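A single protein chain has been removed from this complex, and every other one stays in its place.
So, chain A:
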Amino acid sequence: MRIGLFATCLGDTLFPEAVRSTAVLLARLGHDVVFPPEQTCCGQMHVNTGYQREPLPLVRGFAEQFGDASIEAVVMPSGSCAGSVRHQHGIVAERYGDAALRAGVAGVQAKTYELSEFLVDVLGVTEVGAYFPHRVTYHPTCHSLRMLRVGEKPLRLLRAVDGIDLVELPEADACCGFGGTFAVKNADTSTAMLQDKLGNVAATGAEVCTAGDSSCLMHIGGGLSRLRSGTRTLHLAQILASTRSTPYVMQTDQLSEAAR
């Protein structure tokens, strides 16, 4: 299958390892991975903060870069960016775009997937040949859970990972408090939510807290780092791309991945 990889602006800039792992994983599964180099950002932050005119060029850009019929699926390591493409691009195009853009958006929306749903629903795989001998807990991010309805898919992928010790996160479906600009505009409430999430993560005794969104992981990871906690965050793709021959090398420092 010919897959268009959308790195997401956050992934490209701050969390490249999650995107690298996604590319490697998909290639390893035998697929053509292409990276349209003009891609930048899906515009989610704009729309969620109340700006719908400003991201119009971003919506158009996305539809143009991934619209080509030779790209059979657009895959991204982010539930919230996939949610933005599927649920918000249409709103922006409807309001400020023209008929051509609306058609383009509809076409690209229909083939856009978050990584776990792409693997399970489209490729029909849960066992991807991963090896990750660590204690892991999974936080289902809100947009993957409630916008995309990925449900158990990430957990099915994780359960099939060789050597993994997967522990359930208490109150897993509670929001971590990130919410994009919410974390800045309502920092106190966001912090209160984060603290409860961190408490639940700590209760699992996991070495790794994983999720399908680098943004939420940045939030949870930022909190764990501040607490100098022994748990670190890692994107789901990084666990799935870790194999016996090229295992993920655990670093003790929470944020060391980005700091490399």
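Quick note on the criterion: contacts are C-beta pairs under 8 Å (C-beta built on N, C-alpha and C of every residue); 3 or more make two chains touch, one makes a residue touch a chain; residues count from 1.
Operating definition for what follows: contacts and distances are computed from a predicted model.
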item: Missing subunit (named according to UniProt) among the choices "Metapyrocatechase", "2Fe-2S ferredoxin-type domain-containing protein", "Antibiotic transporter permease" or "LutB/LldF family L-lactate oxidation iron-sulfur protein"; value: "LutB/LldF family L-lactate oxidation iron-sulfur protein"
item: Chain not shown, touching residues in chain A; value: 1-2, 7, 9, 11-17, 19-20, 23-25, 27-41, 43, 45-58, 60-61, 64-65, 68-71, 87-88, 91, 96-97, 122-125, 142-143, 145-147, 173-175, 177-195, 218-219, 221-223, 225-226, 253-260
